[in-house]
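The structure is given below, and queries will be raised subsequently.
Only one protein chain is missing; all other protein chains are in place.
The block that comes next holds chain A.
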Amino acid sequence: MMMIDTAELTKTYNGRGGCRGITLQVPEGCIFGLLGPNGAGKSTFVKMLAGLHRPDSGRATVLGQPLGRPEARRKLGYLPELFRFQDWLTPAEVLRFHGQLGGLRPQETRAPAFRSRVRDTLELVGLSDAADRRVGGFSKGMQQRLGLAAALLLDPELVILDEPASALDPVGRYEIRSLLKRLRGRGVTIFLNTHLLEDVEELCDEAAFLYGGELLASGPLHKLLSGTGDSEGNGANWRFRLGGWLPETRAELNDALGGALSSLLRLVEADDDGNALLTARVSDREQAGYLCSLFIRSGLTLYESGPEPNSLEAWFLRMAGSRQGGVPQ
């Protein structure tokens, strides 16, 4: 069963921003990462899944239930991005409150079994020592851990986490990553919206990339990253750091390349001192070598040349860059 299944899901704010026509599926038991730069529409999409925003059009199911229905949220744990709990409550009281909101009767939340569950959940997120302190005195990281505890309290089948590690220190982030891996081991599906690429790289089985409100790529992470070429650099993106770059160099290179290769070359950055960084997607190493010789013949200084690192960061930058144009336009 698909835990999340959306088709052409659209939400805009007076025709601007938001996200448009998002179609993606999240299979059961995986960790799915949602990536994209700021303003890509990730939070809008996540809020629709959590039932906080109403879509303008399209359809979606969460845990097999139509979006927005309370039934869809019964087995869903959600950690919002910018949230707060009542300052005057203790973590145990917050969890009791959320237990009742989740459908437990008041007497059930007073039972020893629930108290034990609260203790276990607080221990899981590393808040056992602060169980009796008021939330008002918590650091942002502790609030984040408590939010995670509230999301995990009722044994959800699907957990949607919106920037779960944004306020955590490196130790906290490591602990959360370990926790998410354990949850996946228990069969919990995790939908992760994050800016931390290393988290996605280490945790996610699948990912999607949003840009400007549109879904640019989606699928198993290894397939998405396979586009960065093999270990020899064949079929990869190559980068060239050059000197002596002038505004007219772009046109000269276009003329020299004259066709197929020119559309592969992209100017990433250039400064007034003539330094430039170019990338090109090449089919093999010989093609990269030809470009190097062409640069030298054109009077440019070649400082550096090689395949881009085979990382999520490179993929992310390329995906974002593909919408910003290159050489030639």
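Odds and ends about this structure:
As a working rule, a residue touches a chain if its C-beta (ideal position, glycine included) is under 8 Å from a C-beta of that chain, and two chains touch if they have at least 3 such contacts; residues count from 1.
Keep in mind that, in the parts below, contacts and distances are computed from a predicted model.
Missing chain, UniProt protein name, picked from "ABC transporter permease", "Sulfite reductase", "Anti-anti-sigma factor" or "Carboxypeptidase regulatory-like domain-containing protein": "ABC transporter permease".
The omitted chain makes contact with just one of the residues A:20, A:42 or A:73: A:73. Only one residue from A:57, A:100, A:128 or A:293 touches the chain missing from this view: A:100.
For chain A, the residues touching the chain absent from view are 47, 50-54, 70-74, 76, 78-80, 82-89, 97-98, 100-103, 106, 147, 150.
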